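Omission of a single protein chain aside, the complex is shown with its protein chains in their original locations.
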Amino acid sequence: MIASVPGRELNPRLALQDHWRAMRRETPFHSRLAALDFRNDWYSWAGCKAPLSLWDEELEYFAIRSQAALIDISPMVKYRIEGPDAETYCERVFVRNVAKLRPGRVHYTAWCDDEGHVLDDGTLFRLAETRFRLCCQERHLPWLLDSAIGFDVTVADETEAVAGLALQGPTSCALLKDAGFAGIERLKPFDLAFFPHEGGTVTISRTGFTGDLGYELFVEAADALSLWDRLWEAGQLRGIRAIGYTALNRARIEAGFIVANADFVTAEHAIRADRVRMPDEIGLGWLVDPGKPHFNGRRAILEARRRRSLGHVLVGLEIEGNVPAEHALVYHAKKKEVGLVSAAIWSPMAKRNIAIASLQRPYGDTRKDDLWVEIYALREGQYMKLMKRATVVPRPFVKLDRRTATPPADA
Amino acid sequence: MKRWDAIVIGAGHNGLVTACYLQRAGLDVLVLEKNDWVGGAAVSRSLTPGFTYSNCSYVCSLFRPEIMRDLELPRHGLQVIAYEGGAVLTQDGDFLGNYRDHEAHRREFARFSARDAEAYDRYSRDVTRQCRFIQPLLMRTAPDPTSLKPRDLGELLYLGRKFAGLGASEMAQTVRFWTMSISDFLDEYFETDVIKAYFALSGIIGTALGPMSPGTAYILLHHYMGEVDGSVGAWGYARGGMGAVTRALAASFQASGGTIRTGAAVDQVLVRNGKAEGVVLEGGEEVWANTVVSNADVKRTFLSLVDERDLPETFLRRVRNFKIRGSSGKVNIALDSLPEFPALPKDSPCLRGDLHFTDSVERMERGYDDWKAGRWSADPFLDVVIPTTLDPTMTSPGKHFMSCFVQYCPPKVEGRDWTDVDRDAFGETVISQIAEYSPGFRDRIVHMEVRTPRELEAEVGLTEGNIFQGELTFDQLLFNRPVPGYAQYRSPIGGLYMCGSSTHPGGGVMGAPGRNAAAEMLRDLKRGTRHMSAAHDVI
Partner (left out) sequence: MTSSEAGRFDAIVIGGGHNGLACAAALGRTGRKVLVLEAADRLGGAAGTHEFAPGFRVSSLAHILNRLHPEMVAGLDLRKHGLALSAGAIPSVALSSAGDPLVLDGAYGERLDGTIDAADRSGWSELRSLLFRQAGILKPFLSRRPPDLGAMSLGQASLLGSAALSLRRLGKEEMREFLRMVLMNVADVLDEHVGDDRLKGLVAFDATLGAHLGPRSPTSLLGLYYRLAGEVAGVTGAQALPKGGMGAVAAALARAAEAAGCKLRPSAVVGRIMVEKGRACGVTLDDGEEIRARTVVSAINPVTTFLDLVGPRHVDTGFVRRLGHIRMKGDAAKLHLALDAPPRFAGLAEEAHRGRLVIAPSVDHVEKAFNPAKYGAYSPEPVMEITLPSLGDPSLAPAGACVLSAVVQFAPYALKQGWEAGKPKFLAAIMAVLECHAPGIGRSVQHAELLTPADIEARFRMPGGHWHHGEMQVDQMLMNRPVHGADGYDTPLDGLFLAGAGSHPGGGISGAPGWNAAKRVVEVRG
């Protein structure tokens, strides 16, 4: 009888059988978020319950720009990369030069398949000479493991083991100082450092997804709540506010950051063969270092550059008027369809109507004149069809000196 | 004497689909069915009081939505209830659950392997890509590659363009996919036996191949194709059993003025001067018609309903060589209470879907080795469903109907005909496998129907009991199905057509062969086909 095989109850898999009873998993910070939540406006971020908004989207947005916003980023996918060959391994996987990334530093990077199509973008934390952490949107374990063939390195998923918080906004540095993270003001953008917390360690990096002064904190899941409480207490006089994705998304568009599977389709998820993109086609060409040792997709990327066969370009657009152009079609000379807006808002900081768009070259590349977006604004049962002029502008749309000033001004 | 516009031989689902489309085109159509009921292999029958079985086919997954719409099947009573899950029970007392939610699915895989959990997205992307490539071909007549007719050349060009549109690496991958075994294909994605077994079953259901046989990766598509064009709730039970599908078809046919005669077995197709003129029923009655279309498989149609002398030698030889091997059986069980599976939580949604007990590809392949040697599998692969967990209409309250699809089961036992003793021993093999996982299972059994290929052939008329009316191997796909030169629903005899699963695109309760056959007949009759929806776009 299979149902009563000896030793069945010792099988560690059995303890995990009941996961389906909670299809949206709660993050280590969930109880704190739930206590602050008045809208019950949750969405699924990689299978976790995450807030779109907890109280009020606009207040949450202004917390990022004027005070300190606390964001639970635990659902972000995290991989630990460790071993004597960790650096050469990363060099082979990522398009950016990893030899230039010193221990204690973080950089934004991307990685590609053999055809040079972007598998994802993310941040690579060099925690030590031979230890890295990769944070990204999608899951890539098989790719990362297959990339490890021939390298003395281990790759492991630590998404659930490590909890993450982003603390973003002008008062964030002062807040952390108040919370007892001594020396935090010395961190330059993309620096990371380790601080003691409850007998353990919290890793704090001066990074974020808002284009503002801000930090990201990573801690063992068991220490998550005490870390939250430590920040929350220190933040009472600094205007700390827990926020959801809607506000964060506004800030990231202002900062000109792109989101995988929103602004571009990741190569392992693209069902239609023409939806994949090379780094140069999504504004990430600057990451690619052709001079460094071989990396995945190098031949294809250089070949495409040489043959000028890149099909698309990702641009920032400034659009006349104040109606957001989300998912609007982009035209040349009002006639020829040349692309699509993937993200757009009216920017409260820039006081401009801004958008991120993917265009077919040469439009947006060598031909930037006479671009238009067709906005369908649904107003009380009717589409208001607007044809608005669009100008290619550099990203970020909003540039803040406080993002880079070190030490940050005490706010 | 009345002369019908068209006679359809056999009231299986494809025969009825053809009949519906012809009748709706304004033809006067007669459907002749040898049994006293309609449905062919899509039937619900009560063999013991208080229980209705889906005697043969048991899942509604592939039926083309275009046909459901055209023939108004929901209006005529068809209700499909989606599966809520599914599970493979493992020999160590655990199970691999199939959950509809993507993250739950991933976490379930992660219990077995973190790597496999994350490999699933790439796997499903690659399979989806292949489905999207092949799916539009279902509702098209396969081109004849030896023909220079503009229509055939046009279709070939369409295929060529579609292929060329894939790009070099995808083309190379597509060639591999079409020719690989499901086992080798899965090895490229997954490392866990039970996960591979879970996917591999779709590569072998209904075929006389093992999961290690080249070409079985393609068969996977045959079972997945229902899902690519946004057909919501593709996998499900027909409320009231699979007979509900053919009952709705029959109702649709009769509502549009068609005539069905049951208990009317066709003995011969009447052929005069190389043209079909009607049929002769068993008992000698002649029924006349301008065209005749056969829902029976290609062997039955041409080797028993048509006089050999009316057929060209090459055609006959190819029909004789058509591979139509019974490989499966069916055990229908009436239960006086819901069986317990201690491995599964009592409230698990997996119970309201398909259950399997074969947790490795090797076990499936060994089951196939038995079949090759002319025996039923000692450790068979079962696809078990209990539709009454979701459909209370098939049994009285508290009672249950369990459908067990069983593979492998040979058309002959070690070269000789099946006996009742063999049949009972086969049934016992199945019951004892289930009882391994479900204590007290035997005691719940009220009644049981065991169907080997012998019963399938005798009742439904499927040669050798092959549920697809012919193997789905390369030599019998597309322009080779059923035989080269006659893959466009026509036959060497004028006015005699084929509409069963022996024709492109093949078996499963899909309806596409019936629809495509009707389209070709109407083309020959110079009748419009505007009442037939075009195939759904795959964009």
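Think of it as A and B in the order they're written, each chain with its own count starting at 1.
As a working rule, contacts are C-beta pairs under 8 Å (C-beta built on N, C-alpha and C of every residue); 3 or more make two chains touch, one makes a residue touch a chain.
Predicted model only: the values in this text are computed from it and were never measured.
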Among shown chains, those touching the left-out chain: A, B
Of A:A15, A:I149 or A:L378, the residue in touch with the unshown chain: A:I149
Selected from A:D37, A:D56 or A:D113 as touching the chain missing from the view: A:D113
Contact residue for the chain not shown (choose from B:N321, B:T393, B:T419 or B:S432): B:N321
Residue of B:Q173, B:T259, B:N290 or B:S533 touching the missing chain in the full complex: B:Q173
Sites on chain A contacted by the missing partner chain, in the whole complex: 88, 92-93, 113-115, 143, 146-147, 149-151, 293-294, 296-299
Residue ranges of chain B at the interface with the undisplayed chain: 145-146, 164, 167-169, 171-173, 175-177, 179-180, 184, 187-188, 209, 212-215, 314, 321, 323, 362, 365-366, 369, 372-373, 473-475, 479-480, 484-485
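Keep this in mind: only the chains that are shown with their structure count from here on.
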Where chain A and chain B are represented by their mean Cα positions, the distance between them in whole Å: 46
Footprint of chain A on chain B - complex, ascending: 89-95, 97, 99, 101-104, 106-108, 111-112, 114-115, 117-119, 121-122, 125, 128-129, 132, 165-167, 169-170, 189, 341-343, 345, 348-349, 436-439
Chain A residues within the chain B interface of the complex: 1-5, 8, 11, 13-14, 16-20, 23-25, 44, 46-47, 115, 138-142, 145, 157, 268-271, 273
